[in-house]
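Every protein chain but one is kept in place in this view of the complex.
The block that comes next holds chain A.
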């Protein structure tokens, strides 16, 4: 045994002959070219390169040396060739080009000196590969070396062949390798066997050559040969079902080999930490796995042995655990007895408690693979798995997360969710999205109660709102929509959450939607499940406005907020001035989507006030049906372009329209004080469908200004829905451009007896000065006989501290309004 310490300055064993130092010859000096010039020793070069202070310096040294090496190659100096190549290989490792050394490898391999061959073959492995034509040229040398009978040389050749041998080389040299399989020397045989493995990988047809010797080789006692043989058999079986069937018959023999290994006592040569040759054990177990897969008989033969290995292997160190791990993998993959499977899962469970992080890693990975097929066995280790969520290593906590999510079921969902929610709060950012979506999915599958489900989603949105997927908002709104008994609870909790934080967009969107839908419940103040909360209208509106204005709000969020505000116009009791103001402001918003909404809502206030309540009413309980949702969405789009994430359902109920018409019977043509009509859902909705809000519509009837006094104007606009020719809708708009407010405004109307008139509640009683928000009111006139329309109006209001009363008949009513 050579001691290598302190040899850096001593004789370099690689050099035969010259041992002088010094730099190579000057290029082009004719005299010196013929001499055998001293060249830099390998280790001196390494020293010099390492001494370079900068990258540039290093490059300079190397370039200079490479020039010398090139020259030396050109000169064909055989004596120092190996040294030159060795230096070249060093700089190659540093990343510098070395292709000009390829042919030198060939020459060195062909040399008879062992020193040359050693470096030559190393060079071949590092510099030559299949892509270079040159690689074929060493085939002959290898052939020669294989048959020479000098073991170290044969070893070099086999090693090189198995590292970089191409398919052609393998085909050429297979016969040589085959011969070596049965040579007396184990040193060469073990290498030949593994070379055969490589050859089969490159040229699968060679399996037929190397399959027959296996049976005999399996009887060897030399560990290296056994190991190689088992590797070879494994390779053969993986490639060919026929080979697999063939080798099943050696299962008993393999079992015996492994049993002997396991029961043999300690051997200095092969044991690691009290485990006999773990490398060999693992390889045997792997082969057993392949042979036992999907095969009852084989699986049975190995059953006892696997149990023995599983229970007797020393697990105090990694070597034993490696064997145990392979055993577990084998047990789980073959047709093993149920008890054995449970044993295997339990071993993995124990691995989870191991202080060695690596062991925990392989355990988590394996359990993840088994959680579907052996669910109940893995369930038993749930507490340990959950503990692993606290791992500091992200790759472990990621696996623990996946496994935990896979283990959630209806009986453990509450406890598991608690753990997962806690994890969500503290987990690394790249796991947040997966954790959030995992929790939401599990909640959807196993929620014990709707309230719990809503709470869970709420918690996820608050904790990791930015990481949830887009459909979380839709899902939550559907969920809340469908749980009527929880509307009050949901809106209250969402309001509280929103009041605290308006930055988490999904949360804000859901909260805005909820407040819009159930604002009345929010203000009602009573909900048993939560502490009573006094919220007043102004606060709610202020909060929504805050969302609308916040720079943190996405355009979509703003849309939600605006729509919510609009809905509140029918849910709240107060006047809608504030809402109307916001709506009209956003009519000139730069965001096109928002602007469109605002303009439409504004129009709703002004021209279609009669429809407003119907359009904005609460959605009925939603079915979680795909196709139905689509239809509903389509209809809602036709309605008033009020599009939202959740579908707006419609219930065409034609019968209710008839009920409405009946109500209009028998009223006199005189002045009426109409009770404000509560729009019934069905009728108004049919009404909705009747009206094609989208063009083309019949030629619009021009507006009519019917009254003006001191800056106060009254305008009529007419609509005759094509589906119902008897119906005429008049919207009366009172505007005020004077300097004084108009208050206590009341408008009454009368029509001829043959017509029927119905007045709806006005939008308000006040028109502020200087073009303040107008009052609108809807008249419904049924004129089935197409009698000429006459209309008498009576106005009373206060203006400039005076009470005004005006009665007049409307002239110049357009004929289209009744013909």
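The definition used in the following text is that a residue touches a chain if its C-beta (ideal position, glycine included) is under 8 Å from a C-beta of that chain, and two chains touch if they have at least 3 such contacts; residues count from 1.
One rule holds for everything that comes next: contacts and distances are computed from a predicted model.
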- request: Assign the chain not included in the display its UniProt protein name, restricting the answer to "AP complex subunit sigma", "Nicastrin", "60S ribosomal protein L27" or "Protein YIPF".
  value: "AP complex subunit sigma"
- line: Contacting the left-out chain: of A:142, A:280, A:435 or A:579, that is A:280
- request: Touching the absent chain in the whole complex: find that residue among A:62, A:138 or A:194.
  value: A:194
- line: The listed residue (A:68, A:223 or A:597) that touches the chain absent from the view is A:223
Field: Contact set of chain A toward the excluded chain (per top definition)
entry: 1-5, 8, 13-14, 43, 46, 50, 86, 89-90, 93-95, 113-115, 118-119, 122, 126, 129-131, 150-152, 155, 158-159, 162-164, 166, 185-187, 190-191, 194-195, 197-198, 223-224, 227-228, 231, 269-270, 272, 277-280, 282-283, 286, 318-319, 321-323, 325-326, 329, 357-362, 392-396
